[in-house]
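The complex appears here without one of its protein chains, the remainder shown in place.
Take a look at chain A:
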């Protein structure tokens, strides 16, 4: 039987001990004497969040297919255990073997959102691994970052030995082989980093130097090691139907956020919404073969025993074989009590039919994401959804018995004016008015509209990467204005308005487009007690304000500043396929309120065609 790293007394004292004991269904066990490489995969947030992430499950499966490698996992200890581990000086451990991470060869950290940055430091610190890469020696694990935030890794560059840019399926094997070879030859840590730097998609931040102009913008970004190329192209798996996919995903003992089988049907998105980073960096769209997906669904439902399967993609409605796949899942598994969940689905006759088959109409709600309140602003952001489509979809749904609608919008989009904001209230009200055109005796009670707004954060590799983000004060003013307009609507009693906190958004904006100077700010914030920033109950805004001041850094430099096209941006050294020229063209079209056709309507030469596959070569 495995010996646990934590005593019974500690495990019985903390909330949810299952977070730390491993032993989940489908956990991989290996004989350590047969292992050359020990890799610990980390999601720097609490277990239930981290366990819900598909990417880690894919990599966990992929690494463990190698006989010489044992991939284990670690998540951020929750604040209760964090405190105990510090008091008792217990090193952070991997949940499979329960061995300290500091003894591993690699610690891989997935970067899913900016607000987990202090948790990265928590994991390093509790593991007793030096937080700064410059302080690490031969005895420490190689710390790797990957995931969406590594498309601008600069704010956390000082903490990572290397970043893997792009999809993990392609180059990890080469990286591990290089590590093994170097170890065999008695090579040093820096020799390995040089080998790594020569592998496509690998960025070793310590091999580059950044200099700044007097106005704090970047003067130059240079390679200081002959092995380190000036441009690093993202890695991409072009054959998504024949690559790694876990047929036996882990099943946690406590309810995770995503307590279901996740079937990734495609990567990328054809839509080209101008605010959306995922829609740009994952281009081109690559669909998985529907027969392969049917087999995966069957295998995974069988190996996990989950009661639900969810399709995952940025825009499921654009998957060519969606109908075939969905009806297959319903016909095949519905009789076994399997629930089928279809997020990111456009509301139309097909989706309403599917939803009525898999959900209780009375309990479920319709979701629309118009993102902006007016057609003008929807054109600016290239969101192809029209008011007519929303109202028709809602009406069809009302006629089929639905009476709950959720709407998602953003505040602070480029060029936004008061009319656009008021449009959110008007659209919410129009949907309610549609409902009440149904004769009273045919209605299913009252209508309920929930409108939510989040704040727009400009992201790297989008056409809006140059724009000024609104300040906290401006955001709050927009929110107040909208709340007032909501209250003026005829059906205001049927509309619930949800909003977000502005302070967290401000920080997200700083890190999204930040540079290397921010590593010190994050380090100081962590040492002042910041952790779990994404959790509002743990977010310490005042600490952040202070550490920015102490470091003489103005957060508004990163958020509320319009950049010009000539400026060297911190992430310019990365080639994501989509060209800067395309992003600039798109930005200009946005200002001109011109929509751009999606990838299936017309190719607009975004640059993703260089990957020689996917939607660019359909038909």
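Here is the rule we go by: a residue touches a chain if its C-beta (ideal position, glycine included) is under 8 Å from a C-beta of that chain, and two chains touch if they have at least 3 such contacts; residues count from 1.
We adopt the following convention: contacts and distances are computed from a predicted model.
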Under which of the names "Sugar ABC transporter permease", "histidine kinase", "Radical SAM protein" or "Acyl carrier protein" is the non-displayed chain listed in UniProt?
"Radical SAM protein"
Any idea which of A:305, A:343, A:529 or A:597 touches the chain not displayed?
A:305
Could you tell which one of A:253, A:443 or A:609 touches the chain left off the display?
A:253
By the document's definition of touch, the residue of A:23, A:220 or A:386 touching the omitted chain is A:23
On chain A, residues whose C-beta touches the chain left out of the figure:
1-2, 4, 8-9, 11-12, 17-18, 21-25, 27, 251, 253-255, 301-307, 336-337, 339, 359-360, 363
